[in-house]
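Sharing a structure, written as structure tokens. Questions coming.
Note that one protein chain of the assembly has been removed; the remaining protein chains are unaltered in position.
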Amino acid sequence: MAAPDKVTDLSSAVAAHVRDGMTVALEGFGHLIPFAAGHEIIRQGRRDLTFCRMTPDLLADQMIAAGCVSKLVASFFASGSAGSLHEVRRRVENADPKPLEVEEYSHYGMVCRYQAGAAGLPFFPLRSYAGSDLPKLNPLIRKVSDPYGGPDIYVVPPLRPDVTIVHAQRADRSGNVQMWGIVGAQQEAAYAAETVIATVEEIVEEDVVRSDPNRTVLPSHAVTAVVECPGGAHPSYTQGHYDRDNAFYREWTPISRDREAVLGWLEEWVHQVPDRAAYLAKLGAERWDGLGVTPRLSQPVDFGRRRVAAQEEAS
Amino acid sequence: MAAPDKVTDLSSAVAAHVRDGMTVALEGFGHLIPFAAGHEIIRQGRRDLTFCRMTPDLLADQMIAAGCVSKLVASFFASGSAGSLHEVRRRVENADPKPLEVEEYSHYGMVCRYQAGAAGLPFFPLRSYAGSDLPKLNPLIRKVSDPYGGPDIYVVPPLRPDVTIVHAQRADRSGNVQMWGIVGAQQEAAYAAETVIATVEEIVEEDVVRSDPNRTVLPSHAVTAVVECPGGAHPSYTQGHYDRDNAFYREWTPISRDREAVLGWLEEWVHQVPDRAAYLAKLGAERWDGLGVTPRLSQPVDFGRRRVAAQEEAS
Amino acid sequence: MSVPLSDVAPSSTEFLAAVAARQLVGKHRVFAGVGLPTLAVDLARRTVNPDVELVYESGVCGAQPEGLAEGIADSVLVSGAAAVLSMPALFGYVLQRGHVDVGFLGAAQVDRWGSLNTSFIGDWDQPTVRLPGAGGAAEIMPNAGACIVVLRRHDPGALPAQLDFCTSPSPVRAYEEDPRMVPPGHGVSTVITPMAVLRRPDKLGELEIGEVHPGLTVDDVRAATGWDIAVADDVRETARPTVEEVRLLRDEIDTVRLYLR
Partner (left out) sequence: MSVPLSDVAPSSTEFLAAVAARQLVGKHRVFAGVGLPTLAVDLARRTVNPDVELVYESGVCGAQPEGLAEGIADSVLVSGAAAVLSMPALFGYVLQRGHVDVGFLGAAQVDRWGSLNTSFIGDWDQPTVRLPGAGGAAEIMPNAGACIVVLRRHDPGALPAQLDFCTSPSPVRAYEEDPRMVPPGHGVSTVITPMAVLRRPDKLGELEIGEVHPGLTVDDVRAATGWDIAVADDVRETARPTVEEVRLLRDEIDTVRLYLR
């Protein structure tokens, strides 16, 4: 059985699948944030995107400053878990340089939207929002009555991105994607989408993936394109590959305060850089090595082989 | 931080947590079926249980014949994927020796009931049942209207067992349970329950579990009691430990046809056997060895350690 | 030069499996139970559709079994598979989301609209026969692109005018409940029996006789069907399995005679 080869390069994947005006989700909860893909979208000058991300951190600040985004669908606007996103704030507080539409939920509200999208459901119920102003702010948060006689419950509508982009540790060429560490809502965000691009630290042989099928978060049927993109999550991290560049996050805050500085940074680190490899080279070996981690391997588990099968092969 | 030790033996766990009249779920979809726990429930003579299981196979036939069960909540009544469950059929078709109440769903209906129970939701929607007689048969399958203007959709109510019992490959003493291979709806069935008993092939050191946190299907906070019970899934199987005893399933069909034969089997293989170790001994080394599998190990993945931490330890 | 044809009986598993395999031309993802569907998919891979991917109800995707699976949850399906999904993901994200092109189903009764009964023969409260019930069929029917049903009997009992119980409804019945609730899937597109291949070209239409197995006539098939079944304009004789197809089934796929007699 020859599975289709879905491996391509990042610029081809973005050019083929991300078009102006689309609804695009880039997910990863503090881990595996697809920065390389976001930068490629900036480089290709996409416009009027509805950008979906639970935690629009400085990747959002960058894509919005670059003019790619006309609407944000999100649940927490901050850099990491602290700093302000000043580009977002300028847009929202002063419409500077222009307004930004925001559709706002809580974290679980976003997770439930992805779950509804992934499962083809018209809505998803959750026990939040009773007494909150959020449903007044966002009329898409609605109520249904409980046919079993309980109180009404709030629901959110499905989120169905045109494209979802995720970053992971590894995939095989046919697009079976494996990730570990914090997996967030990536499985849901991907299944909810029409098209899925997965950037990975490494493309591995099929037998690596097949040695541990429970590790596969996205089977090939859910993935459209696979891109090998080492370091693709920097300045966020990839468990077991490199750590979060906390200094970078701290450095961003002052840059973020000054729109000119943001544009200058984008020119230097995105537009003037052809791809992620060049970005890492520009970052420099010393800084990159400083983010390295030492090995801590999972202990293997046994999936077993039927004796007959094993014997047949032996003979 | 000293985590509480939840390790006990099977008879103590069943005696402590399974009482007459309770709603009890024993899950495992063709894999990791908790037979040893079911036999212990039979040995302890529990009565009037509402027995929840998507696929009541010959474990259900045995527990019903033993008189433990007054009601079945399920979605597919067969031995394996083929043979009839004659004890179930005698009850349902001829009320012989007495009637059996059955509450019936489809597979996904049961999965959705467990999801609603696990997430504390009043109902769970699914795109099944339009035009089916199942909602007429089971008035708990109801409809809600879509607040976003779509068509009505069917929903099922939460299933909240008093006790859920699952079998897994391993757990640590504090009750972090890891399983691989087919995991079915065990995570949902467990979180839906008030009390959870996990029987495992082996109790392992904490560092084995912690070497691969993504493998943990049930964290300790979701588990009440852990029991080391090698072979606890026979005649079903445990991936990587032993294979399914297909001959046993074939042998069951003729036994199942004759109620006296079933009672005889229960006397010999359950009542006259103190525990699973004795059951396996009675089964015999030859038959047991015939179910063995040869190793097929997962390739380890790297979770990494922060250099500073690693260095501190080194120094 | 013509391919040599086998003379296996139209009622044989080899014949039915070969006919079923041919239905998979151009299909990507098949949701299959155990038994004849497994043989059909395996044969299709070796003949008309090498890329066809199997998804099992147990959550296994991209299985590469080293032995013939005895059941949809067999350990040989898991070892070396591309993925094993939880049931919420399998039924919700894969099936209900629409990733399955073809579902194989069995049934005790099929009606003219392709609705299935796998629950009761006789009265619901005290049935003559308690059948296995819905399983995943109630999900596969509305959500798979189309469904293929294989019957081991062709008589008015298996193809009645009226089902004793509707477990897995045709889109026609969904439409009758609420036109807006018609599911995305076509429902049953093909019924393969020991006598004929029945087709349902219209999502809201009836089954009709599309192919009649060798040695039988359209009237034989109509006489054995529980309603006045329509006949396709282009009705023809079912193509026999080739000698090679039968050889593959017997000598390479089911060498241990798990499903073949």
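Residue numbering begins at 1 within each chain, and the chains themselves are lettered A, B and C in the order written.
The rule is short, and it goes like this: contacts are C-beta pairs under 8 Å (C-beta built on N, C-alpha and C of every residue); 3 or more make two chains touch, one makes a residue touch a chain.
The model shown is predicted, which means the values in this text are computed figures rather than measured ones.
Every shown chain touched by the omitted chain in the complete complex is listed here: A, B. Residue B:176 is the one among B:128, B:176 or B:195 that touches the chain missing from this view. Here the missing chain is touched by one residue of A:106, A:164, A:211 or A:224, and it is A:106.
The residue touching the chain not shown here, chosen from A:23, A:75, A:195 or A:216, is A:75. Contact between subunit B and the unshown chain involves residues 1-4, 115, 118-121, 172, 174, 176, 187-188, 191, 206, 209-211, 213-214, 216, 219-222, 303-306, 308-310, 312-313.
Taking the whole complex into account, subunit A touches the unshown chain at residues 29-31, 55, 74-78, 80-82, 88-89, 92-95, 104-109, 111, 115, 126-134, 137, 150-152, 180-185, 187-188, 237, 239, 243-244, 246, 293, 296.
We take it that only the chains that are shown with their structure count from here on.
In terms of inter-chain touching, the protein chains here all touch one another pairwise. Taking the mean of each chain's C-alpha atoms, the chain closest to the overall C-alpha centroid is B.
Compared on C-beta pairs in contact, A-C and B-C come out with B-C as the pair having more. Distance between chain centres (mean CA atoms), subunit A to subunit B: 35 Å. The mean-CA centres of subunit A and subunit C are about 39 angstrom from one another, to the nearest whole unit.
Note: centroid distance subunit B to subunit C, computed from Cα atoms, is 29 Å.
Residue numbers of subunit A whose C-beta contacts span two or more other chains: 120-121, 211, 214, 303-306, 310.
Shown for subunit C are the residues that touch two or more other chains, namely 60, 75, 78-80, 84, 92, 96, 143.
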